[in-house]
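Yeah, one chain of the complex is gone here, protein chain that is, but the others are all in their spots.
Take a look at chain A:
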Amino acid sequence: MLFGQSDHMNSVGEGCTDLKREYDQCFNRWFAEKFLKGDRSGDPCTEMFKKYQHCVQKAIKEKDIPIDGVEFMGPNKDKP
């Protein structure tokens, strides 16, 4: 098993792993080569993300994962 690349991590929904890995590869590339370098040109991963999300949200409902609710310590939202 290869480590260090999030395209080898599983999704919480077993059937969503391939969609997740495809999206992760796209995101990681955009993150390193565009976002961190100050390039604000469009996000190339939107379509992939939608497909992936659709799958994950279904899996969350099926597994009854309590993703809504639960307040938690969040970052300071009072930034100017």
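Everything below uses one rule, namely that a residue touches a chain if its C-beta (ideal position, glycine included) is under 8 Å from a C-beta of that chain, and two chains touch if they have at least 3 such contacts; residues count from 1.
We adopt the following convention: contacts and distances are computed from a predicted model.
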Hidden chain of the complex, named as in its UniProt record, picked from "3-methyl-2-oxobutanoate dehydrogenase (2-methylpropanoyl-transferring)", "Alpha beta-hydrolase", "PRELI/MSF1 domain-containing protein" or "AP complex mu/sigma subunit domain-containing protein": "PRELI/MSF1 domain-containing protein"
Sites on chain A contacted by the missing partner chain, in the whole complex: 1, 3-6, 8-13, 16, 20, 23-24, 27-28, 31-32, 35-36, 38, 40, 49, 52-53, 56, 60, 65-67, 70, 72-75, 79
